[in-house]
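Written below as structure tokens is the structure these notes are about.
For this depiction, one protein chain was excluded, whereas all remaining protein chains were kept in their positions.
Coming up: chain A.
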Amino acid sequence: MSDLDRAIAQLRACRLIPEAQVRELCYKARELLIEEGNVVNVDAPVTICGDIHGQFHDLMELFRVGGDVPDTNYLFMGDFVDRGFYSLESFLLLLCLKVRYPDRITLIRGNHESRQITTVYGFYDECIRKYGSANVWRYCCEVFDYLALGALVLGASSELEPSGPVDTTQSSMPIDDALEIEILNSKGEVTMNSYRSRPQSSSASTDTRAISPPRDISTTPNQAPIRPGAAGTGASGDSGGSLSSRTGAVLCVHGGLSPVIDTVDKIRLIDRKQEVPHEGAMCDLLWSDPDEIDGWGLSPRGAGFLFGGDIVKRFNYRNDLSLVARAHQLVMEGYKEMFDGGIVTVWSAPNYCYRCGNVAAILELGEDTSNGGTVARSNGDYGRSNGLLGPNRPAVRSPGRRYRVFEAAAQDTRGMPAKKPVADYFLVRISIDTYRRRTY
């Protein structure tokens, strides 16, 4: 067993690793992360996760529900630290997994991965408390500066393989329809699903591609480019697979869009290796929120942007995206789709701050195997063209989305006593010493 595997085992047991090992880990992580672009390309299948906030035991529950690394390919959209009691254990475990399995886990930066925010919201204090100095906090903050700002999921399937029977009575779904959304509870039982009609093969289905690797972003041989290449890459050439079920890419960022970012390529130009600034594109990507408005708006707080459905629609179209996945905001149901499914908020911290009682969710995107070369398409129209392709791109289809909803880990797995309300006197006008003595 290597040192790294030992560290992973130790952290999984919620035990910290020595400071010297943290320093080494952070060094290795930085070497790895510096090679990543601002926007990391990730191939489906992938499981997308939202805020964790130091809720270590709930992160373990997430892995139980979603599968372990490296069996499951994960993408975490930031906010690993602060608020919860185990920011160190959570972040260091994720970082160990990143170093150990770099191709199976992607970490992008949240607004809490910052020096300024962590000094106010708990991570700094936790480092001092658990390591006796700010050294580990400093190592971690240096890693934060290297985290990618976003990720682009490519090759997601437009439909899901059904997980199993629905235990509701609404079973009249036509067999021809494609499973678009499925919601599962933590036991893996389907609690809800929705279908969309699959286009008839004779009318809308087209696949003019030659057999080639599905995610090649270069021009396919024997074929003139008919639309931009892999979504968001700015390359030309067809890489999206069969157009009948053509799924645009999914952009994952912690917060949202920015008025200075109209293409994914502009994100790639940011100099990200710095503390999260208070302004500019980098700040917006980590801080902004969608809202039911038209266009852009200023937050009433005096800083931060809000963006409406039209902005998302335009951005997705322009970048050949089918979905923006983001985190950043607490949603009681664990996920929340807005703007006709153009954007989704994923929240992965159940019973947030140990008192909200919310459930959490992770989002699974399946792999589009329909253009995998050796896999024959079921409708048998491979290579046919319907002649409908013109200068107008066909609309991209949203990917099939499987949400796994889960609850907070049971209290007894936390290794800490359940928080009982302490009957205090809350008589604050007497001296503090008296107050403390009287608290019981």
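What we mean here is this: contacts are C-beta pairs under 8 Å (C-beta built on N, C-alpha and C of every residue); 3 or more make two chains touch, one makes a residue touch a chain; residues count from 1.
To be clear about the criterion, contacts and distances are computed from a predicted model.
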| item | value |
| --- | --- |
| Chain left out of the displayed complex - its UniProt protein name, from "RNA polymerase Rpb4/RPC9 core domain-containing protein", "TIP41-domain-containing protein", "Cytoplasmic tRNA 2-thiolation protein 1" or "E2 ubiquitin-conjugating enzyme" | "TIP41-domain-containing protein" |
| Listed residues A:13, A:134 or A:298, member touching the removed chain | A:298 |
| Option from A:123, A:287 or A:315 whose C-beta touches the chain left out | A:287 |
| Residue of A:72, A:185 or A:369 touching the missing chain in the full complex | A:185 |
| Interface residues of chain A (partner: the chain not displayed) | 111-112, 117, 119-121, 125, 181, 183, 185-186, 191-192, 194, 259-260, 278-280, 283, 287, 291, 293, 295-306, 329-334, 336-337, 350-353, 355-359, 405-408, 410-411, 418, 421, 423-430, 432, 434-435, 438 |
